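Only a single protein chain was left out; the remaining protein chains are all shown in position.
Up next, chain A:
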Amino acid sequence: MLGLMRRVSMSGSIPTSMLRQSLQRILPGLAILERGYSTLGKEMTVREALNSALDEEMSADPKVFLMGEEVGEYQGAYKITKGLLEKYGPERVLDTPITEAGFTGIGVGAAYYGLRPVVEFMTFNFSMQAIDHIINSAAKMNYMSAGNISVPIVFRGPNGAAAGVSSQHSQCYGAWYAHVPGLKVLSPYSSEDARGLLKAAIRDPDPVVFLENEILYGQSFPISDEVLDSSFCLPIGKAKIEREGKDVTITAFSKMVGYALQAAEVLSKEGISAEVINLRSLRPLDRAAINASVRKTTRLVTVEEGFPQHGIGAEICASVVEESFEYLDAPVERIAGADVPMPYAANLERLAVPQVDNIVNAVKRACFRSVPVAAAA
């Protein structure tokens, strides 16, 4: 399969970013070889984007500090905070003991009293040990104190499935956190998203949950000069139309945007023009953009990696049914992870997470093209 991929890439018919994603799925360790591929124009990996965003915000405002496990001397469990300890010192880049509840609470208390912490969770699965502070002490605080005390804190870390890490390390928390009023929940896809949204999150006066993705860290995306500027910020609450189309709307966030783009490419060869929306912000959800798109295309497929029940797709479907019912020409299709705790075996894991084929099939169902029965599982 690797040989086939290589031959295809040389013929130039598949974008190298997609090639990288396919290779990453087969060989997760391939991130290191990333840089060897196409370097036309300026490119930046998501890791570099996050690192540069943290660096610039820390140098602009001395009240910003980092805390988390292994963020300092280890250079970050996923190397996102590389170099920051050397640059800013141990008082601004704190290696914490393994005490999520304790150090998250400490971050929240520091935010109450005037600082701007960025708390890293090694993965968002560990945030469950601290979720009382994220929700009860941070999200609800501005409201409970009637504006007396605001909480300018950012909780960031990788979210969702990685490769072969099994059920306790693979859950997607987008739906859990997007459920809570008082939180802002962001999930970037590309390097531009990562930089712009992280900077916006750090500057924001409210608690922000920033859901990254481990697989995307090593992925390179082309970026413009505007993105490299130190004042570059993306607005919170606005989605991005990654690819315009007219037949069907596909919404996705984080890694699934890449899959949706691949699916759109496959579909375009079959004559279906898909519009791909990168949500960027799960709370507040850009309902206006989603509905405007659905009113144009009349069909909707939502894609997410998390568990299906009460997920992001469910909320988007409800929003579209409430606001654009007359425009829909087909029932809304939801693609989500399987309704099971993530299995370990590689083949089962592949079955438990949406693949490009699943998206393609869902679009075809929405367009009333015939689809083999087995694929609907």
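Please note the rule applied: contacts are C-beta pairs under 8 Å (C-beta built on N, C-alpha and C of every residue); 3 or more make two chains touch, one makes a residue touch a chain; residues count from 1.
One rule holds for everything that comes next: contacts and distances are computed from a predicted model.
When the unshown chain is looked up in UniProt, the name that turns up among "Leukemia inhibitory factor receptor", "Pyruvate dehydrogenase E1 component subunit alpha", "ALA-interacting subunit" or "Acyl carrier protein" is "Pyruvate dehydrogenase E1 component subunit alpha".
Check A:184, A:240 or A:299 against the missing chain and you find that the one touching it is A:184.
Contact with the chain not shown here comes from a single listed residue; of A:43, A:204, A:275 or A:333, that residue is A:204.
Remark: the omitted chain is touched by one listed residue; of A:83, A:102 or A:164 this is A:102.
Considering the full assembly, A:112 is the residue among A:78, A:112 or A:259 that touches the omitted chain. Within the entire complex, the positions of chain A that touch the omitted partner chain are 62-63, 65, 89, 91-92, 96-97, 99, 101-115, 132-133, 136-137, 141-152, 181-182, 184, 204-206, 236-238, 281, 283-289, 291-292, 323.
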